[in-house]
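So the structure is just underneath, and the comments pick up after that.
Note that this is a trimmed complex: some chains were dropped, and none of the rest were shifted.
Read from first to last, the chains carry the letters A and B; within each, the first residue is number 1.
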Amino acid sequence: MKLKRLLITGAAGGLGRLARERLGGLAETIRLSDVVEMTPAGPGEEVMTCDLGDFERVREVVEGCDAILHLGGVSVERSFAEISNGNLTGLYHLYEAARKAGVRRVLFASSNHAIGFHPRERMLDADSPFAPDSLYGVSKVFGEAVAMLYWEKFGIETARVRIGSCFAEPRDHRMLATWLSPDDFVRLCEAVFRAPRLGCPVIYGASANAERWWDNSKVGYVGWVPQDSSEAFRAKLDAAMTPPAVDDPANRYQGGGFAAAGHYED
Amino acid sequence: MKLKRLLITGAAGGLGRLARERLGGLAETIRLSDVVEMTPAGPGEEVMTCDLGDFERVREVVEGCDAILHLGGVSVERSFAEISNGNLTGLYHLYEAARKAGVRRVLFASSNHAIGFHPRERMLDADSPFAPDSLYGVSKVFGEAVAMLYWEKFGIETARVRIGSCFAEPRDHRMLATWLSPDDFVRLCEAVFRAPRLGCPVIYGASANAERWWDNSKVGYVGWVPQDSSEAFRAKLDAAMTPPAVDDPANRYQGGGFAAAGHYED
């Protein structure tokens, strides 16, 4: 079931470098793409710079691939113009290129910020309504909608993964709930690309933390079982910093600082 | 509770002309906007042409209004470029201008095409997941997400109305379920702008038809009770045309022809 050629977009970013390092075994060839320079291609790798706003270049990058790990685009709050180029137009370009190239499966890095205005006391699952906490979050809702359209109309499968916080360890108290360990991220990618049938599920990308806001039980058919827990880092965090006050919006809403921030200003 | 100045966008379209004709009583002044020419302003009216893609013009149009009936933008399937200008960028422009101008309430004409890939056998309510049947449908999901963000973060209330088919009478068998009578549309606008508290509800815009796919009971607090039924037109339709075959996607999915169509080609 090994893929022929897996495209990884956003390959120069944090998740992209992790994926490059760890997911080589999923495909005969890994094609790496980003808008910025990447380190040169190693064995079994191809490297192609690409601005997602440039449809012709996106088509070149997607051509010949049977699957895509889409980590590209803007990954934090930015001006509407920036977000529009990478996450609206660019996202559309990616799916339209995938349709023309016959790509069958995508892992789309959506974000918890698509649902960031839900209060923390509310357990979410795959059917919870969106509640974006930022323009960035809105753009991820848009991406999830495009993925759904291309599944229903053209049969392209997508795992719409609302990634929490994927770092070596949690960096603040909020991440005790949202932390996705690098190993669990790798396991998730493997599960998504090996599943006999994927469909178009919403999956929350968090490890098996003691603090949980998200319930993946509806998508148990994907077969991803996270193994790590943020609990090992709690004492260290408690010693290092004080969590925000009870009523601080950064503490009330799942989106944390994104929900607490005002409108983005350049 | 009369509004001071109500902006109606898309005022030259079918719904826009209906609104212009019937909703004058809601506000001291009605400001009419469209990208195309409109008939000259009558008493209590202001007329301003505007391309939603032009942020400075949108700001001028919104300035001084306390409420917006947003019917503007693209209203059928079109190329991504057209949809992006009117329904992504243009929609964002509208909300951002509303935030700067202190607008408090919006009725956003979303569409049943935001959920058009649900099968007809599935009764939907305000919490049903989106399932767009077209790029147009995706753009309406985007608009609903922006509305949610501006409600949660900036307190602007929006009725996100997934309009069915608003015509003088149903034009095909599908519209027996989706028909929204002009009178019920007017009643809905009145209810939305008079409600003591609106929040950001999803409302399905269909009359009290015998065939029903959509359940508005979760938003009973808005106080809209449609009065008309498509049933009166059934015999006429049966005489005039044959419905599509049982397994035709245009007959299986709520979006009808939008769900059955392939990708938009200019």
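By definition in this document, a residue touches a chain if its C-beta (ideal position, glycine included) is under 8 Å from a C-beta of that chain, and two chains touch if they have at least 3 such contacts.
Just so it is clear, the model here is predicted, and its values are computed rather than measured.
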Copy number across the full structure, from 2 displayed chains: 6
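Heads up, the rule we're going with is that only the chains that are shown with their structure count from here on.
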Superposing rotation of subunit A relative to subunit B, computed on C-alpha atoms, to nearest 5°: 180
Length of the line joining the C-alpha centres of subunit A and subunit B, rounded to whole Å: 31
Residue ranges of subunit A touching subunit B (in the complex, touch as defined): 80, 84, 88-89, 92, 96, 99, 117, 127, 129-135, 137-138, 141-142, 145-146, 148-149, 152-154, 259, 262-263
